[in-house]
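All protein chains but one are shown at their positions in the complex.
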Amino acid sequence: MIENAWLIPLFPLVAFILLIAFGRRLKESSAWLGILFTLGAFLLSVMTLFERLRLDHSASVVVDWLQIGDHLITMGYEITPLNALMLFIVSLVSLLVHIYSRGYMDGDDRISVFYAYLALFTFSMLGLVIAPNLLQVYIFWELVGVCSFLLVGFYFYKPEAKRAARKAFIMTRIGDVGLFVAMSLLFWQVGSFELAAIFTAVENNELSAGLITLTAILIFVAAIGKSGQFPLHTWLPDAMEGPTPVSALIHAATMVAAGVYLVAVMFPLFEASPAAMNTVAYVGGFTAIFAASIALVQNDIKRVLAYSTVSQLGYMMLALGAAGYVAGTFHLMTHAFFKALLFLAAGSVIHALHKQNIQEMGGLSARMKWTAALFFVGCLSIAGIPPFSGFFSKEEILLTVWQDGRAGLFIVAVFTAFLTAFYMFRLFFLVFSGESRSRDMNQVKESPSVMMFPMLILGILAVGSGFVHTHWFGTFLGDWLISGPASTYGAQAHSETWILILALVVSLLGIGLAYLMYAKRTWDHRALAERLPLAYRVLYNKYYVDEAYRYTFVSGLRGLGIFLNFFDRYVVEGVLRLIHGIMTGIGTVGAKIQNGQVQVYGITMVCGLVILIIGFIMAGGYLR
Amino acid sequence: MNGELLIFLILAVTSIGGGILMLNLTKVVHMVMALAFTFLSIAGFFFMLEAEFIAVAQILIYGGAVTIMMLFGIMLTRHNDQDESRKRGLKWIAAIGVVAFFVLIVLAIDGINWMPEETAFVENNTAQIGLYLFGHYVIPFELTSIVLLVGLVGAIILARRDRKLNKEGEAHD
Amino acid sequence: MTSVPLNAYLIVAAILFCIGLYGALTKRNAVIVLLSIELMLNAVNINFIAFARFGLYPGMIGQVFTVFTISIAAVGAAVGIAILIALYRNRGTVNIDEMDLLKR
Partner (left out) sequence: MDIETLLSYPWRIMMPEFTILGIVTIVSLLDLFMREKIDRKILAYISLGGIGVALCFLFVNIGQPVQEILFETYRLDGFANAFKFLFLVGAAVIFILSLDYVNGKDVPYEGEFYYLILTAVLGAMILASSADMITLFVGLELLSISSYILVGARKYHRRANESALKYVISGTIATAVMLYGMSFIYGLTGTTNLFEISERLFVAFHEQGQSFLIYFAFFVTLIGMAFKISVVPFHMWAPDVYEGAATPVTAFLSVVSKAAGFALILRFFMVAFIPLITDIEPDTGMWISLLNDWAFFIAIIAAASMIIGNIMALRQTNVKRMFAYSSIAQAGYILVPFAVAGELFFRIPHLFFENAFFYLLAYLFMNLGAFAMIQLVTQEEQSEDIKAFSGLYRRAPYKTVAMIFFLLSLAGIPLTAGFIGKFYIFMGSIEGGNIWLATVMMITSVISYYYYFGLMRQMFLRPAADRAKPLKTPLGTGIVLVFCLAGTILLGIVPQIAFDFIHLNFDGLDIFYPAE
């Protein structure tokens, strides 16, 4: 099957064309068309994955595309272990989201357009992951961005959605420029876009250290833009204005992971430059803790998950920056599953309630048993409780960072794990436990089975997918991944029991704190105190513990979160506003000169001429 | 000071004087007349430079045709118009730009240091021009006739007052 | 040997060119603006003729060039006036600073 892997992206492309052409007539059944074609792509990906598991070399096919000067540019595809894994993840999540959307978007009169966009996105994403050269990567990279723009702005009648779509597009474009420049620089130096050729050149020391660092950092800038790393992260939470299945697919599992994927693909280049690795690690680490603290104070269910995504992507970057190729990729996979699950579950909640503020939710577990259970699974997984998948991948990251030897980053990683457990369970308790804080809960129903089914699959994967790489049973995934074409994928981490325990303890601490604060808060202690003075005292003491937590530790945390949120809103956005201001300034001045007076135009022309010549004289000293 | 230099100086004064008058007069018609003066003086330069044909053409076309066309233009639009001055600032910027440009020109031609060669211009250089036009430069020459045709057509269709359309076709927007 | 150097002609031409340019950039009446541009072209002609006589490679070609510039400049002026007349019919003004419907 592997030699036909190029067919995989074609399936969604055909679906896209069909949907664009006949979508209007197909109406609701366009969903099934989309699902069918994605299923085809998924089956092919599975076959490709299994075949690739047995092979010990990469399969690639290239054809000539065009000639620049004396350089030949090719197009083709390549199936390395990483590609095969990504194909599997992308097509699987895409398929599940396709199915889920059938329920979620039911009744929307633009469902065919939605499915067309989804198909286009799937095509671009699949095309991105099988690209063997940078140019192709860039092309699909752009396409993915366009699809994201379209899908975020799907609810075009909402002004926030429009603004968010534009923001997402422009911010990721800033990153894309980095990729474009890096690609051009590499082409200029190496004379080829082929990844293999670039890696060979890196290995043979054909490139100067400065250039390697520069291009690696430029590529990382692209990854920052797509993966929502600091400081280009602000678009991702806003992008939650899109439909929730889209958030699950694009802004949790696939497109945002493309940044991590890009760094992973270009890993040999990064490896060659310590400075670039440092940048990746520190930016990743900072983003992880930064976004996690912001997630503490968010009240919109999707925004919490969005900041969580930013934080987890930072985690992956941190792992990659600490030479943890396997750890980063592994977490990419498990995260794709459990975060997609969380988003879909959140979507299920939103679908039922039509609101997103978690302060107005609560007590949903009674009414939505399955959703609650699956959400719980997702939370356990992301918090890193064994035997859920997140535990293994997170542990792998901690191991890697520890063995890399930067204590500061390790502390950041551990603390982020704690924060993650805390805010996720805050979310869980606020939404599902206790009593409802909103009146009209009676109509709330569990979502239809067409939505539950994908969640169930993802739930199973969130539980089970961790076992492909554990230090107990064997590190299959890791061994297989580093059997890729390049030899410099970094070493695998070795197990350390104390880190394992530390990770677990930290997560449990976070969960416990969240439980104390948010699950028990609804307990009305005053009424109880009047009836049972003894119990009251005990409980009071317990409450005192709560208060102690609250006023020392927690308010510190919250304070950090609020501060960073503030920072995010005003400083990062402020810089963007400054850039905008400069542009508006130029525009205003330009418009002032362009006042309709043709003689002013003439004067500008003459002055321009004079300035040019004077500049020429100044620069060259041509006057004797 | 010989005669040639004297004539040159007179012509220079009249031509530049005409231009400066144009800049300073207030009545539009007077401005045109001042420039006509300049155009005629320029024809004098051409005579001095042994370009008799061009000089005559200059008198006919600029001293005659263009000036009269401009006068017609004024008559057809708004006669007796006064050209009151514009905003000060704009004038100053224009003046600075133009003066700077002038200084640059002077710097550029200041470097010209070759001695004027005594050229043996053939007696009948008008015939020479004709030979060039119908030999060497016949392609641009023919092309110029198309330009003239285009100008003719354009002038007619733009300036003509067409009765048919004028009733309904009063200016849009 | 003539007594009037080449530079003298060039300077006169430069002055006339700049007067024309200044007029074109500051005069309000569109007819005068067009006429000022003609003055610029005339200055160019002086240059050509002077160079034809005293250039590095003197010859008739400068005069031939002038024939072309004169005829084409005349066409430009005619078209300009025609456009101005059409505009005057619709707007009732020839003042160039009142023509700012199109801007920004």
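Going in written order, the chains are labelled A, B and C, and every chain counts its residues from 1.
Convention: a contact is a pair of C-beta atoms (placed from the backbone, for glycine too) under 8 Å apart; a residue touches a chain by one contact, two chains touch by 3 or more.
Just so we're clear, the structure is a prediction, and the values are computed from it rather than from any experiment.
One chain is not displayed; in the complete assembly it touches the shown chains A, B, C.
Residue-wise, the contact with the chain that is not shown comes from A:601, picked out of A:370, A:415 or A:601.
In the full complex, chain B contacts the hidden chain through residues 104-105, 107-109, 111-114, 131, 134-140, 143-144, 146-147, 150-151, 153-154, 157-158, 162, 165, 168-173.
Chain C meets the missing chain through residues 17, 20-21, 24, 30, 33-34, 37, 40-41, 43-44, 47-48, 50-51, 55-59, 61-62, 64-65, 68-69, 72-73, 75-76, 79-80, 82-84, 86-87, 90-91, 96, 99, 101-104. Listed for chain A, the residues touching the missing chain in the whole complex are 20, 64-69, 138-139, 142-143, 146, 149-150, 153, 156-157, 162, 165-166, 169-170, 173-174, 177, 180-181, 184-185, 187-188, 583, 586-587, 590-591, 593-594, 596, 598, 600-602, 604-605, 607-609, 612-613, 615-616, 619-620, 622-624.
By definition in this document, only the chains that are shown with their structure count from here on.
Chain contact topology: the protein chains form a complete graph, every chain touching every other one.
Between the chain pairs A-B and B-C, more C-beta pairs are in contact across B-C. Here the CA centre of chain A is 64 Å from the CA centre of chain C.
One inter-chain figure worth recording: chain A and chain B are separated by 69 Å, centre to centre, where each centre is the mean of the chain's CA atoms. Chain centres here are Cα means. That of chain B falls 5 Å from that of chain C. Touching two or more other chains at once are residues 90, 94, 97-98, 101 of chain B.
Residue positions 21, 25-26, 97 of chain C are each in touch with at least two other chains. Listed in rising order, the residues of chain B touching chain C in the complex are 2, 4-5, 8, 12, 15-16, 19-20, 22-23, 28, 31-32, 35, 38-39, 42, 45-46, 48-51, 53-54, 57-58, 61-62, 65-66, 69-70, 72-74, 76-78, 81, 83-86, 90-91, 94-95, 97-99, 101-102, 105-106, 109-110, 112, 114, 116-119, 121, 125, 128-129, 132-133, 136-137, 140-141, 144, 147-148, 150-152, 154-156, 158-159, 161, 171.
Per the touch definition, chain B reaches chain A in the complex via residues 90, 93-94, 97-98, 100-101, 104, 107, 111.
Every residue of chain A that touches chain B in the complex is listed here, in rising order: 597, 599-600, 603, 606-607, 609-610, 613-614, 623-624.
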